[in-house]
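For this depiction, one protein chain was excluded, whereas all remaining protein chains were kept in their positions.
Residue numbering begins at 1 within each chain, and the chains themselves are lettered A, B and C in the order written.
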Amino acid sequence: MTIVNFLIYFLIMVGIYALLAMSLNLQVGYAGLINFGQVVFFCIGAYTSSLLATKTGLPLLFCFLLAMIVSGFFGYVMSIPTKSLKSDYWAIATLAAAEVFRLVALNEGWLTGGPFGVMSIPQPLRFLFSMENYPLFYLFLVTLCVIIVFFALALITDSPFGRDLKAIREEEDLCLSLGKNTRKLKLEAMVVGGMVGGLAGALFAHYVTFISPENFWPIETFLLWAMIIVGGRGNHAGAILGAALIQIFNVSTRFIGEYVSLGSDSMASLRMVIIGFLIIIFVSYRPEGIIKEKKKVYDPRNIR
Amino acid sequence: MRKIAFIIAIAFVLSLVIGLNPTEAKEPVKIGILCPITGTQAVMSEDLLTGFKLAQEEINDAGGILGRPVKLIVEDTETRPAAGMDAARKLIEVDKVKIISGGFSSGVALPIAKYCQEHKILAVFQPPTSPLFRHVGSYIFLTNVLDNYKGKVIADFAVQDSGKTRFATMFMNNAFGKALMDETLKNLQKNGAQVVSKVVYELNKVDYKAELQRLFSKKPEAIIATFYAKEGLVTAKQAYEMGMLDVNKVPWYVPEMTSSFASAIKKIPNVLEGIKGLNPLPPGALFMEKFKKKMGREPITAYAAMNYDALVMIAMAANFANSVDPTKVRDALWKIDDWYRGQSTGGDKRFDKDGMQGYGKYAKVIIRNGKIVPYKK
Amino acid sequence: MLKVKDLQKKFGNLRALDGVSIEVEADSVVGLIGPNGSGKSTLFNVVSGFYEKDGGEVYFKGERIDGLTPDAIAKKGLCRTFQIAKAPERLTVLENMLLAAEGQVAENPISALFARRRIARVERKNLEKAMDLLEILKLTELMNEYAGDLSGGQKKLLSLGRVFMRNPDMILLDEPTAGVNPTLTTQLIKVIRELQKKEHKSVLIIEHSMKVISSICDKVFVLNYGQVIAEGTPEEIQKNDKVLEAYLGGV
Partner (left out) sequence: MEIVQIIINSLIRASELSLLALGLTMVFDILKFANFAHTDYALLGAFLAYSFSQALGLPLIVSVMIAAGLTGLFGIGIDKVLYKRLRTIGVQPVSLMIVSMGVEIALRNILRLIWSSETKTYPIAVVKPLEILGARITMLQLEIITVGFLSMVAFHILLHKTTFGKALRAISDNRALASACAIDSEKMIRWMWFIASAYGVIGGTMIAMEHVLYPRLGFNILIPVFCAAILGGIGNPYGAVLGALILAFAENVVLALDLKWLLNLGGLFHFESIQINTGYKPAVSFLILILVLLFKPTGLLRKE
């Protein structure tokens, strides 16, 4: 029980939020899809994986994969109305959809355990490690996931597919006029985003070993938004940086608390006030975030 | 410039010397306190913390734990599981606390309890009272009685007192409400009563009229319902306005009188007239006196005394074990509970084999003239 | 190539297209003129699938295309530009060109992950083609600039470049020379003509400048109030009284 343990825990949470932020960033930063219900992927991933693990005893690797597939499928469902809806309407609809899902998790007790949540979620390869070393292994697992997802997303967004997404973000009609099936492209972005979000949810559930509907309030979505806005939209490193910064900020207020004479209620409010201001200031004055979206520069000498 | 630097350097050295000098002060025993300072139970948080502070002062005046003073480190759970876990981790891993106490909602507390159990951290909580806590492990103790016991008591009370058989129930849609509801329904049936409508409601809403309509839609003869302060205020007002609080026609039974109507009794006492229910037995006179002296008022909630008891029992057990090692303190907790009955009631502070209060007593209360008073038929 | 039969489009009570019928032969350049608000751009939008028609038929290469989505129509080889040139702000000029290239691979996440070699090969080919076109359009210097930073005229050139990258069978150009300086305009006309001669494309072009029209068009249609009021060679049109009246009446 040392500060190192806290650091490991903290880094695991940063990793999980980084995955969620990268997933949101693919949707918002690349495809321009304003998703205010990102927490729904987190929720679906966490519940799918933990319910499969506790109720069917499926090997955890399959639970993780199925969590990603189910979340990805929900990404597909969410992408359906993007064809006919203006982006702000769609944004409001996603916010509502995420709340509906939380309510389903809360009210369908026969499946989800209702308000009691899912307990005793098994942990991957738990038997190989001692109590002290397991978090370190989990940190390794999460870091591995973050690295794999980072490079996979980098490959995806660096390809013609990524270029199409960026073009949709800015001029959808133009893409249509060039024969791009924008609906399919958005769908694919949502599916990939959903899968990454679902992975984050599964990683979270199997780490804390207990989940309940209280984990999936809309506030989590807003925190994720703050992460990608501060870190920088349209690049994956920005999402990771944003996740780290916002998490550091969130935790640091616990430590400042000892030196600043503010009640905890005020402290919690103040924290969210600052998150709100960060969103306002960054969108207004530095919309590109801390890490700017990288311009793809070609050297004319290399072309011929 | 150089002069200032010199002064700062001197001050720095001085502070080091003073800081390192092991004068009389011994290193304090740190105890972590988790509290929902923001969230649904925030109204009571001042009382809850006062309970701990009273115990701390008293323990320190009496020489502390093994001659070392008790230091409380308070963290807010924000009623968010992720934040609660942050708080507990910070206490255990950064502040290196070995023993934690506090009280908060079950959804937030369960993962923390599991974490404590895994890492052999002693946890003495007050509510959560979800029956799920019974099986978490040997390091988890509760100073309050589990919901399943309360569910039985309220069901028995309501059936016997009213003599009715058609009941409708209304509980909040969270772990606390659900556990209490399940037990209440089970025991209503055991008593031969019929439940004609079961309403669960989402917290933090402003309009519960549709829920109330549903509650009364099947012509129930009596109601069992519980709330938190905010929802209690809103629901009482709306039920009154829709003519549903006529307790002579349809009596209401509330398992948690004080916390259900903490706000309502201050703001709209007249509409609550005649509602019956349960309360933890009032804290001991000694505690009440101390609380009044410190705060200049009576505590709103009996839970303040449960926190007081939790801390006092931890200190006693540590002194008894002659150690602050959580495992030793844990073993001692089962021994000291024979001769400490506590200032709070609810349980008799005797822990059963799972560290729970196996047995509890409640006060039957009724609201008369805007005050919660003991009820006798 | 393109056959429009009795096309109708209404906006509320306004008949933007009121039974328009035109035909564009393969391998020809056809102009479309008419005063402001006569329905030229609406015709483009309906033909390219951006607006839904209220009646009539559109055939492209003998196939019925009305009712298809814009991207499906574009895929059939009918490509358009916009009156106000669109340019994705944070894609560079070169990326804009690549965006439009035909026959791209990996326009989905799975191939993007697993078909790296093929992507590199095709991208390289497209890059070469793009550089050739940029050379012609005099945009080589700006290849690594964000399209959002270009001037209006440069954006027009870029949209022309994109269409050529796409290599469609027929092109709908919506005022390609508006806002472009005169020397460049001459150049542009030359480019359009050359490409048309070399690759036998069909072009339907909306233009205000009679000079442009008469220098490249084989045939001209004149629209007014959503109806075709005249058609013929540029010389014939310039002598047509109805056309003159429409333009003067509009002023």
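Operating definition for what follows: a contact is a pair of C-beta atoms (placed from the backbone, for glycine too) under 8 Å apart; a residue touches a chain by one contact, two chains touch by 3 or more.
Bear in mind that the values here come from a model prediction, so they are computed numbers and not experimental data.
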{"item": "Chains in view touching the one left out", "value": "A, B"}
{"item": "Touching residue (missing chain; options B:91, B:110, B:193 or B:234)", "value": "B:234"}
{"item": "Given B:209, B:341 or B:368, the one touching the chain that is not displayed", "value": "B:209"}
{"item": "Absent-chain interface as seen on chain B, which is shown", "value": "38, 42-43, 173, 197-202, 204-207, 209-211, 213-214, 217-218, 229-230, 233-234, 237-238, 240-243, 263, 267-268, 270-271"}
{"item": "Chain not shown, touching residues in chain A", "value": "32, 34, 36, 81, 84-93, 95-97, 99-100, 103, 106-107, 222, 225, 229, 265-266, 269-273, 275-280, 283-284, 287"}
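What we mean here is this: only the chains that are shown with their structure count from here on.
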{"item": "Chain-level touch network, classified as line, ring, star, complete or other", "value": "line"}
{"item": "Chain whose Cα centroid lies at the greatest distance from that of chain A", "value": "C"}
{"item": "Chain nearest the overall Cα centroid", "value": "A"}
{"item": "Distance between the centres, which are taken as Cα means, of chain B and chain A, whole angstrom", "value": "34"}
{"item": "Separation of mean Cα positions, chain C and chain B [Å, integer]", "value": "72"}
{"item": "Cα-centroid distance, chain A relative to chain C, in whole angstrom", "value": "41"}
{"item": "Two or more partner chains touched - positions in chain A", "value": "none"}
{"item": "Residues of chain C whose C-beta touches two or more other chains", "value": "none"}
{"item": "Interfacial residue positions of chain C with respect to chain A in the complex", "value": "48-50, 69-72, 74-75, 79-82, 86-92, 94-95, 98-100, 104-109, 111-113, 116, 119, 123-124, 127-128, 131, 140, 143-144, 146, 162, 166"}
{"item": "Chain B contact footprint on chain A (complex, rising order)", "value": "1-3, 5-6, 9, 13, 103, 106-107, 109, 114-117, 119, 131, 208-210, 212-215, 217, 219-220, 250-251, 254-255, 263-265, 267-269"}
{"item": "Chain B - residues contacting chain A, complex", "value": "35, 37-38, 42, 74-76, 78-82, 85-87, 89-90, 92-94, 96, 106-108, 110-111, 114, 118-119, 130, 132, 173-175, 177-179, 200, 202"}
